[in-house]
Structure formats: C-alpha cells, structure tokens
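Would you mind keeping the following structure in view while I ask a few things?
With one protein chain removed, the remaining protein chains of the complex are shown where they sit.
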Amino acid sequence: MKRIQPKTEQKNTAILLLHCPDKQGLLALVTEFINTNNGNILYLDQHVDREEKLFYMRIEWELEHFVIPKEKIADYFETLIGKKHNMTFHLHFSDVRPRMAIFVSKMSHCLFDLLARYTAGEWNVDIPLIISNHPDMEPVAEGFGIDYHVFPISKNNKAEQEAKELALLKKYKIDFIVLARYMQIISDDFITHFPNRIINIHHSFLPAFVGAKPYHAAHERGVKIIGATSHYVTPELDAGPIIKQEVAHISHKDTVNDLIAKGRDLEKIVLSKAVAKHINRKILVYNNRTVVFS
Amino acid sequence: MKRIQPKTEQKNTAILLLHCPDKQGLLALVTEFINTNNGNILYLDQHVDREEKLFYMRIEWELEHFVIPKEKIADYFETLIGKKHNMTFHLHFSDVRPRMAIFVSKMSHCLFDLLARYTAGEWNVDIPLIISNHPDMEPVAEGFGIDYHVFPISKNNKAEQEAKELALLKKYKIDFIVLARYMQIISDDFITHFPNRIINIHHSFLPAFVGAKPYHAAHERGVKIIGATSHYVTPELDAGPIIKQEVAHISHKDTVNDLIAKGRDLEKIVLSKAVAKHINRKILVYNNRTVVFS
Amino acid sequence: MKRIQPKTEQKNTAILLLHCPDKQGLLALVTEFINTNNGNILYLDQHVDREEKLFYMRIEWELEHFVIPKEKIADYFETLIGKKHNMTFHLHFSDVRPRMAIFVSKMSHCLFDLLARYTAGEWNVDIPLIISNHPDMEPVAEGFGIDYHVFPISKNNKAEQEAKELALLKKYKIDFIVLARYMQIISDDFITHFPNRIINIHHSFLPAFVGAKPYHAAHERGVKIIGATSHYVTPELDAGPIIKQEVAHISHKDTVNDLIAKGRDLEKIVLSKAVAKHINRKILVYNNRTVVFS
Partner (left out) sequence: MKRIQPKTEQKNTAILLLHCPDKQGLLALVTEFINTNNGNILYLDQHVDREEKLFYMRIEWELEHFVIPKEKIADYFETLIGKKHNMTFHLHFSDVRPRMAIFVSKMSHCLFDLLARYTAGEWNVDIPLIISNHPDMEPVAEGFGIDYHVFPISKNNKAEQEAKELALLKKYKIDFIVLARYMQIISDDFITHFPNRIINIHHSFLPAFVGAKPYHAAHERGVKIIGATSHYVTPELDAGPIIKQEVAHISHKDTVNDLIAKGRDLEKIVLSKAVAKHINRKILVYNNRTVVFS
C-alpha cells in the first residue's frame, strides 16, 4: 500500500533536550545562546525537579537564519555552555527522519494502528522493517509494503537469533524499536544496544499486574478499571520508565475476554501516543522516570 | 490482505430486541416463553423508562434445543405475546452475519480502524463494499481486498449519484452503512432506505458544535475538552440518536491542528465502538434516543 | 448544623439481593413470585457469571399491594424458592434507614464530603457517631451535630480500645462503618463483627501500591496516572473486595504534595460513591469480588 498522504510539512529546526543540576539563570543562558545567534525559538518548555535539584529543558528553534552551521551547533553548545554547567544534552534536527522497526508476534491491533498512522503521513518517521517470532503478520506487512523477517525464538536459540536481529537492525539503520505486543522477553544484552530506544506496551496499569496474563489477574482481583502502559524497556521486566498510561472502566459483567477486547483499544492508542512523543523528541529519561514535554 | 484471524466463534442463538408500553409481568412473560420452549438464556437485560412508561428488553438464547423452528419464532412470538402487549420487536440470529458498507472521503483514520478490526476477525460482520466521493482511499481498499467504487458528488448530480449508490448497495445486499468521515450530506430520501442503519461519526461532542469545522469552533470558543459522537443519521443534520460519545482534555497550548490530531483517536474509537454495538444487535432506538445494552 | 434538605422521599419497597448456582429459569421464578403476589417491580438487574456458574440478582418491588406481610416475606421466599435452589439472599426494606459510623484520623476531606451529603439529604442513612484515634476532627463533628468519641490507639491498648469501640457501635446500633482515611489497621477480630460492612478508601489504584505512603511510591515509580480505591475491609490488608475506583492523570511536574492534593478529590468522591451503593443495597460480594448493580 503506498503512503496515501505523506504530507508532513518539513520543518528546518534544531531540537535541544538537556538536563543538568539546577541553578539560577540556566534558562536565560540557553535562550540567549539561541537568540544571540539569530535562532527563532518555536518551542520552549522546562521543568525543575526541586527534590532532586535537576533542571530539564526542551527547546526548538528555526535554523534558517541561525549563524552557527548545523554540524557545529553541538560542539559550540558543549564548549560555551554545556561543559560549564554539567549538562547532558541531545541535539536533533527535524529534517532527519528517525528510522523505526516494529517487533510483533501474533496480535495485529497495535501493528495496524502504527502502520495506519505511518501510511496516513501522521508521523515524521520511516518504518522500513518488521521483525517477528511468527509468520502470522506477514500478510499485513506485505499489504503495507514493509519488509518482514521471521526469527522463531526458543530457549536454545535466543542469543543466536537476537544476534541476527541486531545485524538486521544495523543493516536497516534502525534508530529505535517498537514492541507492538511482541511476546518475547528481550535479553539484557540486546537492550544495551538500544538504551531508552525500545518502546513496549504492557497490557496493564503498571505497576499493577506485571508479567504475563495481566487481564486474567485483573479479573481475578476484581478491579473496576483496567489500563495499559507504554514504557522504555530496561533489563528489569515491566519496570522501565513509563511514558504514557490510559485506563478504561470495567464492571462485574466483563469476562476476561471482554477485558482483552477493551484492552486492545487502550493498548494501541497508548503505544501510538508514546511512539509519537518519541518521534518528536519530546521525552527525557532520568532516574528511571520520564519527562514528557507537551 | 487476507483476513488474518477469522476466528469469531459461531454461536447459534436468537436475539430478541423489543419495546412496548410498560406493564407488570412483561419480563416474566418473555422469559417464560423461552424457558418453556427449552431455550437456554445467555443474556438478558431490560430497561424501564418510567417517565415515558416504556419497557425495553434484549434477550439472547441458544437455539440448539429450542422447540420452535427458527423460521417460525417471530410468528409464534407475535401471535402469543407481541400483539397482545403492543410490542415492537426485531428478531436476529447470530449465524446471520450482517453486511456492512463503508462510505469514506479523503481521511483514512476511521477507515483503517474499521478494516483492521474486520481483518483481525474482531467482528461478526462482512464488509464487501467501500463507497467514496474521491479516489484517494482506493489503495487502502485494494490493500485490504475490498471493492471500492467512486461516486463524485456535485450539486447537480447528487440525486443521480445516490440512486446509483443505492443500486450498488442493493446488489451487494448491504444491511447497514458506516460513514467513516464521509464529507457529504446524505439526502433525506437516501436515509429512508436505511432507517437507523446509517452510523455517522461527528467530530464534536454533540450537541455542541454541529455542522462543519467543529474543531475550529471549539478552538475559537476556548473549550477545555473536545469530543466525538457516533449517531444514527436522520434527516436533521447531526441530530440523530446518539450511540456513543468520548472526550479528551485539551489546553490553551493546543492549536486547531492539535485538536484535529487528538480528535482522530477519539473519532475512530467512538465510531468503532458504535459499529460493534450495532453488529451485536445491542442498540434499540426510540424517540430519537438509544438504549445501548451492555 | 441541622440537616438542611432532609427531603429523600420515603419509598415503601422491598429489596432482594441473592446469589446461587446458575440454572435455567431462575429469573422467571423470582419475578413470578413477586408478580403473582401483586408486587410491582421497580428495579431488576441480574448477572450470570458463566465461568463460576453463578447467578446474581437484585430486585426491588413496591410493598403497597403485596399480599405477603413484610415480616413473613423472607420466610416465604426461603421456603418456596430459596432453599430449593441453594440461594444466599438478603432482604432489605427501603423504609429502614441503615445506621452508619465514620472512623476518621486527622484528615478532613472525606469526612466533610460524607457529612455534606448527609446534611444535604442526599442519602437515606443515619450517621449518629464518629470515632477517631485523634481529637482533631471534633470541631467538625460538633459543627455537624454528631457525637464524636476519641480512642487513642497504641500497640499495647489496641485490643482494649477496639472492645470499647465495639461496645459503642452496639450502643448506637451501627449497621456499617466507613473508614474516612482512618490511619489504623483494624484487627481481624474487629472485622468479623462487620463482615462486608466496613468500607475503606485506599489512596492508590489497587493492587498497585498497597500499604502506607502510596503517593510517595507512585511518584518514585514515575507513573502517569494516580488512583483511589474503595473496598470492603478484610483481614488481608488492602486486599478486600473492590467497590469503586477512579483515576487522575498526572505528569512529571507533579510533586508528591501535588499527588496528595489531587488524590484528595479522588478519594472523597470514590469513597462517597461506594457508600451510596452500600446504602442503596446495590452491592453483592462473592469470592472476594463485588457485583455492583446500577
């Protein structure tokens, strides 16, 4: 299926995400750096965590009249401001489309939602690759015209298969991975290749009901609300930094199958919202928590 | 794209939807009729509107050991109970899959959501036909393997084109129509062919912001919540019986384009929830309002 | 403060709550019992748990023309229907106002919400008694004209103080207890005197964050939604049958104190909704879960 409305307007902006120990005047310092060099600020949001005494900031500006050449901005910023204030920062450019891979197993709802948005041109991203441990979703990948590779996983071949997956991800120049209800645990080693760049959807309101079969557990416990949680994957299962959560009301009338059905709508929306935030470089991770800018 | 998980289990049940003037004993009467004739009741819900003094009921039972033959149930029920109590009723059988047509214009989000659910086997429905006033969505229809017909509409050709559409709907034996952000007003005459069988999604929290450009109107008014409304189409624009509504919080930071983007998620979920209720014969319409059974 | 609008209209109805092993015809049986004896059914809702094969029902009817005298209904029902079908049932009369005690510590928000509704005549209940382990809320009790007794609790005097509380509850003829952010764990022995008749509000979305300081735990985990849970108290801490849950969205900007403040609104509304359901005999408990009728 060809992309029907690939109409995302191409901005020419720089996006700076940073955090550092808080002190007076940081905000003025950064905005001055951009103003002085003729950058027109389009977006600014900052957050001060007063308990941890940390300063977080996201700033985006137009590059058209900016006097520092694109390829030197990071260097200049580090030299003039970053080093002195102990800043950790990431610089992105809006004309660089991140490349995303999807991992999927047998369920289609999250996959369809991601591909529909991609096809409709909602996101400034490229999706050249889908990886699965099962062949079931191949027709969907084909329908949308995206490469599909199957790596069946067993206890014995996991390390080996993951090595092949990593090679493939490298070949496709993948920047980040979305687990669209991928029913395999990713190894710690694999995760180190994509730190804070693997987004998972867990089908419960974490930290309630970690692990497998959360809808069964929710039904058993008799809760009145179910949820879904998108988070970055870290070695500890279902314990990574939370990006987005949503919930739905249920009642005694809902069977486990009803929860699963209602959960599907939560899962796909919550996952897609997290992916959109990631694509737009709106997420900062620190201390296993996220700052999600508006 | 072939349907990947066409696994909806096939039940063999009858579903009776009825309403009538309320009086004592109606519930016992209907349940007795089914019990006596060896029908195992799987679902029962009823509602009494005490202001209007109306009784509404939905009841579903297994046909396996039911002594009245399928094709005679309606007749027997009318004779033995319905006529006496002035009941309006509809009898459905779960093994009859309703046939649904989708009308679409240029936006893909609702269309994708409907087709993804269909392809995944979430719904007990057939979707053999998509009609549009534009060619834009043809690749999507093709990807999902569904017939796509284009009827461009202008002021002058509307009656003529609608006649052709009606002929096509007849040819495809369509039971009900879903307007998936179809940007044309359906004529009164057309509506009479599908009374309470055309489901529309309006991109506002009706009755706020009827008509075109509701997100612009919402932004102009400075509301803090936007919504979407699925409803049956009636001759009066945006005034038909409401099936489902959902909302999302917004803030002063949201531009009209942000509202449109946030609205897409509401629209597709609200429309699909309404369609699911319709497919499962869970909706009763009376006095321009709906009773939506659980 | 005198009750300003004690205008709850006094209905003369019977309310039957029952559950039993499911079988065909139970619903018809019960409705016939009431119809035959000239009871006008005002409300009926039933639920079948198909996994556990259990039938749950709530039915309410007018007593005015009911031929069985009030004091004999339970006996007749048990003899004619209940025993045969192994029913567990409770019969209530709407003209019997339940008597409620509130347990409170130092926080006022839930207490105020309960007393405001009581004073406004929202509920068909009497609240003659407030018990606390601290004197702080005495002025509130006085302002609303309700007796206030203080029982300071320490490790050594708990059993003794609870005995005094039980004596007081007996003296005041209390039917059920509401823990309005009461910061003491109730002993197992105490609970046995009020099975499924002590309602607690826990300030988290259970089962996430059981125990003390859930808002601190939620902040530490970096969740994006907080919740509150009302439930019946059972010996296992925070594990009793859940009645009602609500949530609120939060962000990285919210400090622990912000969570506490946002949580207060959730807690008071969720607790009051649970209390209203209990007062109206809308809750059935089975297998540590609730059926909450509409």
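When the chains are written out, they are named A, B and C in that same order, and each has its own residue count from 1.
The rule is simple: contacts are C-beta pairs under 8 Å (C-beta built on N, C-alpha and C of every residue); 3 or more make two chains touch, one makes a residue touch a chain.
If you're wondering where the values come from, they're calculated on a predicted model, not measured in any experiment.
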- Item | Full-complex contact with the absent chain, from C:P21, C:P69 or C:P139 | C:P139
- Contacting the left-out chain in the complete assembly, out of C:E32, C:D49 or C:D113: C:D113
- Footprint left on chain A by the chain that the document does not show: 24-25, 27-28, 31-32, 35, 40-41, 44, 46, 249
- For chain C, the residues touching the chain missing from this view: 1-2, 4-5, 106, 108-109, 112-113, 116-117, 119-120, 122, 136-137, 139-140, 142-144, 251, 253, 261, 264-265, 269, 272, 294
- Considering the whole complex rather than only what is displayed, give the residues of chain B touching the chain that is not shown. 47, 49-51, 56, 205-209, 221-225, 227, 241-247, 251-253, 255, 288-292
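Throughout what follows, only the chains that are shown with their structure count from here on.
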- Tell me the angle, as a multiple of 5 degrees, of the rotation that maps chain A onto chain C over the C-alpha atoms. 180
- Message: Can you compute the centre-to-centre distance for chain B and chain C, using the mean CA position of each chain? Integer Å is fine.
- Response: 38
- Item | Whole-Å separation of chain centres (CA-atom averages), chain A against chain C | 42
- Message: Show the residues in chain A shared as contacts by 2 or more other chains, in ascending order.
- Response: 251, 253
